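Removed: one protein chain of the complex. Kept in place: all other protein chains.
Going in written order, the chains are labelled A and B, and every chain counts its residues from 1.
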Amino acid sequence: MSLATLTKPWAATSYGFLDASAKRELRRKMLKAVAVPGCQMPYASREVPMARGWGTGGLQVTLTLANPGSVIKVIDQGADDGVNAASIRRFVSSVSGAAQTWDTLDASIIQSRHRIPEEILRENQVLVLQVPDPEPLRDVESNISIARQMHADADYGKLWLTLYEQIVRKGRIMQGASYPALVNGRHVITPSPIPRWDVPKLHMSKHLTILSAGREKRIFAVPPFTRVEPLVFSDRPYLVEDHAGLTCQRSGLSGFFMNELPMDGGGSRFEVSDSNLGIKAIRRTEGEPDGIGDTWYRNGEYSA
Amino acid sequence: MLSVAPPDAAEIRCNAVFEALLWAVSRPGETQLLPAPGMAGIIETLIDLECTAYAEGEELRARLAATGALLTEDIGQAGYVFVDSLMDFEAWLPAVNRGSALYPDVGATLVAAASHGRGSRLRLTGPGIAENRDILIDVPAGFWDLRAQLSAYPEGFDLILVDGASAIAIPRSTHVEVL
């Protein structure tokens, strides 16, 4: 054996950017994350050429999964052309040779920040959610050692209490995005800061979802056909954002999650948040085949 | 600013093995095809000097040693256990590391050779399975009872059962009923 056998010819960068050992660690932790749905698995989280907090957790997962046959879609706030989404998609493609797409239906890997696309994901698609803060208990317990013990004990009383207090004070649960949800009846997760609108899309879905927090170094997963139940009281139904009746002023779509744009002189107009769905709808009005797949919401009602 | 080489053969192999394993553990009981028969591909894909492993059989041990992994004689220390048979499971299964509620990730991955498509009929339920999935696996029936006794979810171990180039995963989250 010589030193040379321990290494390989120098290359400026490994395929897929991450070196082999980083990929192996991610593979091991991803398998564990899927084996214990919703449980936060610690991982080393290597630095990647993007700042922490900018999707480095999702990026490491995507880079581990990607191969030259992959088709990558990256969205930020639902938009494919968001500056950071575009930057991540270009990077993944350049280091892995994977193809890029904006079309949810064409993608094999969808990396997203803050949204789940409106079109139903298939079993051969993987959703990678970027997670800024993986700890659903952070607001009630900032010490991570104590929070970890609470997960071990399935002690979610403090979390229930804050939700209850919101109802008492405000008449409803005030949690916006990142609505806590119980996975497989055991571990509470934050589904990442997706709106409440999107949380039902994780429940008993056909696709695998991997949630990865690069800065906080935690990875967790929701396998296909896994129960994901938002924490609610039996007499207070889960409320998604009241967007069912809004219409996109650009595409004419209604019944989907919208972006609100303030207007001069008061009032707002709305645009559909899933930007590629909007593009497809516009294509339809221009007489082209739209190629819109089945959607989780129909007429503003969750029905998948 | 950056030039990236295309994937080499090892990279392509490991990517494919991992895809099969991830799919397998996401859909317990479903058969996945590995690029090549045996456990060598799984070792190449998952194991390196960061791991502690246990194996029976000289060939497996040599293969693990070549990855730089720490080979242990104490099965309870191993994060990855490779065995070519589950027939004498009573002797060692209780010692396999099942992690803790605090650190479920410490629970071992047990990779074992077992024939698919014959043996006991199992009904699997749990995450990754729409309702239930029935499979035939040639593992002594008592194995599943002991597994159930040992596991206090989320503590437990995750199984990968290899038959030639086929792999079936039964993670700890899967409930196994012997029919």
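Before moving on, here are some points about what is shown:
The rule we apply is simple: contacts are C-beta pairs under 8 Å (C-beta built on N, C-alpha and C of every residue); 3 or more make two chains touch, one makes a residue touch a chain.
Rule of thumb we're sticking to: contacts and distances are computed from a predicted model.
Hidden from the displayed complex is a chain whose UniProt protein name, among "Beta-ketoacyl-[acyl-carrier-protein] synthase family protein", "Phosphonate metabolism protein PhnI", "Spermidine/putrescine import ATP-binding protein PotA" or "Hydrogenase", is "Phosphonate metabolism protein PhnI".
Touch with the chain omitted from the figure is made, among A:Thr209, A:Asn259 or A:Thr295, by A:Asn259.
Here the missing chain is touched by one residue of A:Gly82, A:Pro136, A:Pro180 or A:Pro230, and it is A:Gly82. The hidden chain makes contact, of the residues A:Glu25, A:Asp103 or A:Glu118, with A:Glu25.
For chain B, the list of residues touching the undisplayed chain reads 49-50, 70, 103. Mapped onto chain A, contacts with the missing chain fall at residues 1-3, 5-8, 12-14, 17-22, 25, 42-54, 56, 76-79, 81-84, 86-87, 113-115, 132, 142-146, 170-178, 193-197, 215, 217-218, 239, 241-243, 250-251, 257-260, 273, 275, 278-279, 282.
Please note the rule applied: only the chains that are shown with their structure count from here on.
Averaged C-alpha coordinates give centres for chain A and chain B that are 28 Å from one another.
For chain B in complex with chain A, the touching residues are 2-8, 10-12, 14-16, 18-19, 21-22, 25-27, 45-51, 79, 100-102, 104-105, 107, 109, 126-130, 153-154, 158, 171-173.
Of all residues in chain A, only 11-17, 20-21, 23-25, 27-32, 34-37, 39, 41-42, 64-65, 67-68, 94-97, 148-149, 152-153, 184, 186-187, 204, 208, 223-227 touch chain B in the complex they form.
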